[in-house]
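Every protein chain of the complex appears in place save one, which is left out.
Here is subunit A:
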C-alpha cells in the first residue's frame, strides 16, 4: 500500500488585486502517495498551477497563502522560513514547467544551469557537479551530453530543452517532481517521448509526480489518481480508471465529452457551454451552476461540499450529495 508523504490541508491562496480578491486556491486538501503520479486537471484559471506553486512557496505578491497546511515529512512548509524552503526546493521537491525555452536562462549554458542545483544542494565541487550533470544528461536521453553541456538553450530543440529541464529537476534526486503542463508546448511525437521518459525515470529515481495538465490524454497515459479542479476548488477526486469510466461530476463529464477519442471518431465533440465565472465574484452556490445542464434550485443557493461517494472517490455536487444521503 502506497502511503502519503505530502498532505495539503485546507489550503487557501488568494491574490489581492486592485479589482478585488481572487481566491485562486480555495480550501484545497489533497495528499500525494510515495511513488504515485497524481494529476490535477482543470481549465486555465482553475487554480491547478497556483496549487503547485503554493506547495513550493513560490507565490509572489499580490498572491499570498492565507491559511492551510502543507505537511511534508511531518513539517508544515507554510511555517518555513525562506532559507529552510530553499533547502527543499530543487532538492526534495523539484519542478518542471510548460515552456522549456523561456524556463531556461538564455545567457547561461545548459551545463551551468544543471550543475548549479547540484553545487547548491549536494555541496559538490564544480568538477564533480559537471560529471554528475553529464550523467544526468545521458539518463534523460540526450545524445553527446558533453557537447550539450556547453550549449545554450536556444541551440536545442523543444524536446531536448524539456529533457534538460527534467535532468535539472531530477539532478538532486527529489522525492516529488511537480510537472506543470510538461508537454503542452511540445509536438505530439515529442510529447509521447517525454511522457515515456518521465515514467521511466520516476521508477529509477523513486520519485512521485504531481502532474498539472489540462490534457486528459496525458492524464490517461500517466496518472494513477486524478483531481479535477474548477474555480479554485476540487470538484472530483478519484483513481484514473474510475474517472474515465464512471465520472460523477457534471464538469468532469463535460471535460470528457469535449475531448476527442481515437476509438469514437464519429462521435461529436460536446463543448461545455459558457465560460469560467469571474473569480472576484464567485456565485454563492455551486461555481459550475451556470454551465451545468443538470442544475437544480439548491445548486444556485447553497455551496456543495466535497463528499466521499465511494472509498477514494470524492465529488462536490448536489446530485451526488442527495444520492449519498439516500444510501
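Criterion: contacts are C-beta pairs under 8 Å (C-beta built on N, C-alpha and C of every residue); 3 or more make two chains touch, one makes a residue touch a chain; residues count from 1.
The working rule: contacts and distances are computed from a predicted model.
Chemist: Considering only the chain that is not displayed, what protein name does its UniProt record carry among "Cytochrome bd-I ubiquinol oxidase subunit 1 apoprotein", "Sulfite reductase (NADPH) hemoprotein beta-component", "NADH-quinone oxidoreductase subunit F" or "ABC transporter permease"?
Modeler: Answer from the record: the omitted chain is "ABC transporter permease".
Chemist: Out of A:99, A:215 or A:239, which touches the unshown chain?
Modeler: Final answer for the missing-chain contact: A:99.
Chemist: Touching the absent chain in the whole complex: find that residue among A:11, A:25, A:40 or A:56.
Modeler: A:56
Chemist: Hey, which of A:66, A:116 or A:239 is the one touching the hidden chain?
Modeler: Spelled out, the listed residue whose C-beta touches the missing chain is A:116.
Chemist: May I ask which residue of A:22, A:88 or A:299 touches the chain that does not appear here?
Modeler: Candidates A:22, A:88 or A:299; residue touching the omitted chain: A:88.
Chemist: In the whole complex, what residues of subunit A lie against the chain that is missing from view?
Modeler: 56, 58, 82, 85-91, 94-95, 97, 99, 102-108, 116-117, 120-121, 152, 154, 165, 168
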